[in-house]
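Sharing a structure below in structure tokens format, with a few things to ask.
A single protein chain has been removed from this complex, and every other one stays in its place.
Here is subunit A:
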Amino acid sequence: MSDISRSHEYLSFRSTIPQRKIIVDDDNSKEWTLYEAGPKTVKSPLICFPPASGTADVYFRQVLGLSALGYRVIAVEYPIYWTMKEFVEGFRKLLDHLVLDRVHIFGASLGGFLAQKFAEHSCRSQRVASLILCNTFYDTTIFQQTNSAPTFWMMPAVYLKKMVMGSFERRATEPEIVDSIDFMVEKLDGMSQQALASRLTLNCMNCYVEPQKLRDVDILLMDVFDECALSSGVREEMCKCYPEAKRAHLKTGGNFPYLSKSTEVNVFLQIHLRKYDMGPYRARELTENELQLLSEADGTLNKSS
């Protein structure tokens, strides 16, 4: 077992936060898996979308860390969906089921791509308050797998796992990054062939985001400056695609900074979400102290010098 799985922090996460399963489709086998923490009074929580290899619990450090600060955080794991249409409609039904009008989404790798696709899909209904995209992309053709993607469903699990494993950085030396890889390998190992095949299909099937449809969405782009599966060219493309987006760079973090550099990632998430604190799309409940400080800053201090 990996060090993270054995850590006190992870064990306490699993023993305090219940795992929920929710079915929103007619097909009873399509189950969403959720971990949720924080006040239910908050109607615009932070939803976390995992990468292809990840389960919902890869975000346990965001769920624990941010809920301790008053945020409502929901880490989800997708059912076996084979098409983008199925995914965006499925997620919309999940939001309806949870009675959430507008949410903030934090997505990494495939999760970031899906978050953009959902924002694009719901650009009229505006179900997305903001996006935080980590180590991600906006066009699946970069993987040059669009031809083989339709056959993933029948590929043996070993083959699919190798495909993903091949992109894990093996030369990592920072202990936190090494630990994060061990943990992800374990998650990947535990995945069924169907689950993994469906995610890789979404990941590689010919599809792209139309950035003009996301023009009005507040976006934070998070990425690492050390080695990760995506080349720096792809990361720069993301920045060009969203020139208005704020950029949160991490010196190091590897493929899974939300695990390896969770403190820094959580600070970026906090700063990003803070601008919603006083409005209808707030992701947390403020303390008395903070409410007072904010009203002071808006009132008395807001004078011309």
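Here, a residue touches a chain if its C-beta (ideal position, glycine included) is under 8 Å from a C-beta of that chain, and two chains touch if they have at least 3 such contacts; residues count from 1.
Please note the rule applied: contacts and distances are computed from a predicted model.
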When you check the chain that is not on display against UniProt, which of "Ras-related protein Rab-7a", "Methyltransferase-like protein 5", "EKC/KEOPS complex subunit CGI121" or "RBR-type E3 ubiquitin transferase" does it turn out to be?
"Ras-related protein Rab-7a"
Of the residues A:23, A:100, A:123 or A:142, I need the one that contacts the missing chain.
A:142
Which of these touches the unseen chain: A:83, A:126, A:151 or A:231?
A:231
The one of A:200, A:219, A:241 or A:283 in touch with the missing chain is A:200
Contact footprint on subunit A, counting only the chain that is left out
51-53, 69, 109-110, 136-137, 142-145, 163-164, 166-168, 171, 173, 184, 188, 200, 203-204, 225, 229-234, 246-251, 255-256, 263-264, 266-267, 270-271, 274, 289-290, 293-294, 297, 301-305
